[in-house]
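Here the complex is missing one protein chain, while the rest keep their positions.
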Amino acid sequence: MTLKFGLLGAGRIGKVHAKAINADLDAELVAVADAMAPAAAAIAAQYGCEVRSIEAILAAKDIDAVVICTPTDTHADLIEAFARAGKAIFCEKPIDLSLDRVKSCLKVVRETKAVLMVGFNRRFDPHFAAVKAEIAKGSIGAVEMVNITSRDPGAPPVEYIARSGGIFRDMTIHDFDMARFLLGEEVAEVSAMASVLVDPAIGTAGDFDSVQVMLKTASGKQALISNSRRATYGYDQRIEVHGVAGAVSAENQRPVSIEVATAKGYTRPPLHDFFMTRYIDAYAAEIAAFIQAALGKAAATPSGEDGLAALALAEAALKSVAEGRVVKVAEVL
Amino acid sequence: MTLKFGLLGAGRIGKVHAKAINADLDAELVAVADAMAPAAAAIAAQYGCEVRSIEAILAAKDIDAVVICTPTDTHADLIEAFARAGKAIFCEKPIDLSLDRVKSCLKVVRETKAVLMVGFNRRFDPHFAAVKAEIAKGSIGAVEMVNITSRDPGAPPVEYIARSGGIFRDMTIHDFDMARFLLGEEVAEVSAMASVLVDPAIGTAGDFDSVQVMLKTASGKQALISNSRRATYGYDQRIEVHGVAGAVSAENQRPVSIEVATAKGYTRPPLHDFFMTRYIDAYAAEIAAFIQAALGKAAATPSGEDGLAALALAEAALKSVAEGRVVKVAEVL
Amino acid sequence: MTLKFGLLGAGRIGKVHAKAINADLDAELVAVADAMAPAAAAIAAQYGCEVRSIEAILAAKDIDAVVICTPTDTHADLIEAFARAGKAIFCEKPIDLSLDRVKSCLKVVRETKAVLMVGFNRRFDPHFAAVKAEIAKGSIGAVEMVNITSRDPGAPPVEYIARSGGIFRDMTIHDFDMARFLLGEEVAEVSAMASVLVDPAIGTAGDFDSVQVMLKTASGKQALISNSRRATYGYDQRIEVHGVAGAVSAENQRPVSIEVATAKGYTRPPLHDFFMTRYIDAYAAEIAAFIQAALGKAAATPSGEDGLAALALAEAALKSVAEGRVVKVAEVL
Partner (left out) sequence: MTLKFGLLGAGRIGKVHAKAINADLDAELVAVADAMAPAAAAIAAQYGCEVRSIEAILAAKDIDAVVICTPTDTHADLIEAFARAGKAIFCEKPIDLSLDRVKSCLKVVRETKAVLMVGFNRRFDPHFAAVKAEIAKGSIGAVEMVNITSRDPGAPPVEYIARSGGIFRDMTIHDFDMARFLLGEEVAEVSAMASVLVDPAIGTAGDFDSVQVMLKTASGKQALISNSRRATYGYDQRIEVHGVAGAVSAENQRPVSIEVATAKGYTRPPLHDFFMTRYIDAYAAEIAAFIQAALGKAAATPSGEDGLAALALAEAALKSVAEGRVVKVAEVL
């Protein structure tokens, strides 16, 4: 059976998903909606699908599933509407910037028994998935400590910062999800430090561009996250997991792995420029996993609850910075 | 404009090209032919194209280009027929096992001014192409010495060996082409050594499974090739080029780049299992390049003459082993 | 001129220094003292020096400098005595477990204008020193974030733990010094998390075996430290420094850098087993630097004040764990 898709939002990430849907033999892109008519038309032309309104997609008989790539403040409403319409839903993170709104939205999802998957794409990166598989195989024994480095090649425009909910909700949230994914145990405590080192305008907007976070579970497992909006050498994405019997890590990826040796030394090229190139395989695997979930062949993972849990860690990190103390996740959730 | 394709041969490599054609927005797979009806039918079903006879494809008005993946002994005849029919031709290597037959075939190609590209896929590997680009940029100065390591994960069945023309024409030919590609100057002399170390049956069939070859150009540039039909750790494909000002190399590729550290040491996974996974990007780039050539937007490279030159090096290597001496390429060409 | 040495303490680290002194052409080991007569005798026999009492070394005319490798609780008294005796002093870290005692000891050092160098050996590791040199050269621009991983291959006996002052004063203190060394700016705030994951007996003794620490300077520069008393794959010692223009890192070291490739993958040997092998070059360079300082040719670095500052960070980390909050260094110093 082929899963018929409606795509909500034809922006940068919408295009990524359109391409992944088109390439998947189990999926068909039927319609696209976007407030910007030319953006929707471009995708429609490229993949031979229709432009429709969101309302029309909601009512459509020929659409089984939607991918929500609209602005964050529309996510929760759209999830509720499509959950009630009986469509399977893939939603880009975050569901909402407010924990309460996420909770009320997930209540509707539970009541309607809708299939909802949240877009934490990194879980589907083949390298990170292989790290997880080694843990599952027992290669390193019980997990004890996780170290995550995630550095963007550059800071986004300040206007984006303003709408993003801040670095913890926008950027670190991926690392919070990765930490939960790798620790295999819920985080109980959060402590964070934050600075503005890259762009003073980010500070003026009330946000940070350089942060570090410590996490701890109830049993004492630990995780470290290091984030910056600056990395001149490309998109820096590394994870490392230490267990009782050893460690497993995933190194950075670059477009080509050559090396030039001269009197100046041995030089390999910079890393991928950003997530669109670094996680191209992850996005394809993510949609493939969603298709399986929508067809009832697998659980929808990461779930809405995973989205909520990661957002709660962001909330706790913010509170930790504001109050200069360790924050228990139970305080914010 | 979309280039309309006929695929001749629906075997292993035919499937690779069918997939690449289907994924390319500038191409359309219109028809497939194969002596084995079920193989052709499978590809037709998967990509929504027709099954036709080779004759029908030859006569078809709706086909601009063909990809020849049939057995080697049919290549030259098919190239001549399709050249006369005015179709653009992509042909898997080798054009023929006989240098004379290749020469007569290329005469027809020249007379008909057909577009012919030969399938030396490795030139299109992003890593190897990046090595070539560094040379072109002048990063290492004038090229002096090239080292190529190419080891298959295992030996093919002896029946395959028998039809293959032997290891130099079947396996080393890719390295001969790569050496020519990287040296940037024609090879003048060849010396080879060959053993049977992997499978005595290969020796019984009159072939070798472990060979090493030295090449030299008229100006004294050198290249080394090391080949084996055995590599327990995966498909070993490395190149390294030394120039006046430095060196550039491309390392092996593996499906996932993780590392597990335990008391036994630090372990990375084996390499790709073989060419179907190792060169997946190369095959896509190769078809894309052929499309550009067929549309008249670029030269057809590697050309039929490149195919002839690589085959001549294989012939010279064979003669070198037989006679225990350095063979001049001019002796065989 | 040759610097004449008295060695106080003939234990494990005393032997390391005896060897380094003996190998240095600018130094001569004249006498060794140890409460355990056989230990002192062994070193005396090996290097052809005398066994003397500490009192005799203190009074000796033929001794210019001492290396203090006795138990920690004797360090401050010995520093004061030898400072007053006009000898140059190299003392293993820490000067004392009490910040107040360190302060009063350094007062004597200042008053006597004694040369005092503290044993933070890692600053002299050629790899870490090269990282520092790249920062000094401006290769990465102004430093922003430092990441330090330091994992011991195994936990020490619980009796050692009891005397050690705990993991922050015993193990992390090296990383605190390294963070200060690399940040190039004083740390203002400390936040730490600590668990017992390796050995419950360590917890019973009131200590931790797995800790992570965040540091921040007044200008917002950050550092992360990850420590564990467990690393099955050897002694894990890595640093990584991010600046405005790039990053510089030092990788782990192993006794031999070979790689074995089989069907199971590509395996490199485990790392050095511990500091005695990992930092062999660092210990030699450290003594060489001390000799230069004792001869008045260079400043004594790291100084007693560096020892004090690192201990203050340990104190702040302990307080942070106890109180679940960010601790300002000014609170403890």
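Just so it is clear, A, B and C label the chains in written order, and each chain counts residues from 1 on its own.
What we mean here is this: a contact is a pair of C-beta atoms (placed from the backbone, for glycine too) under 8 Å apart; a residue touches a chain by one contact, two chains touch by 3 or more.
Because the structure is predicted, anything quoted here is derived from the model rather than measured.
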item: Which displayed chains the unshown chain touches; value: A, B, C
item: Listed residues B:Ala81, B:Val108 or B:Met145, member touching the removed chain; value: B:Met145
item: Option from B:Asn22, B:Ser164 or B:Gln222 whose C-beta touches the chain left out; value: B:Gln222
item: Residue touching the undisplayed chain, where the options are C:Glu111, C:Glu259, C:Asp273 or C:Glu331; value: C:Glu259
item: Contact set of chain A toward the excluded chain (per top definition); value: 232-233, 261-270
item: Absent-chain interface as seen on chain C, which is shown; value: 23, 126-127, 129-131, 134, 139-140, 245-251, 253, 255-263, 269
item: Touching residues on chain B - with respect to the absent chain; value: 144-145, 147, 149, 151, 189, 191, 193, 195-197, 210, 212, 214, 216, 220-222, 224, 226, 228, 230-233, 242, 244-247, 324-326
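Here is the rule we use: only the chains that are shown with their structure count from here on.
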item: Chain occupying the most central position, where position means C-alpha average; value: A
item: Farthest-lying chain, centroid of Cα atoms versus that of chain C; value: B
item: Mean-CA-position distance for chain C and chain A (Å); value: 41
item: Multi-chain contact residues (two or more partners), chain A; value: 245-247
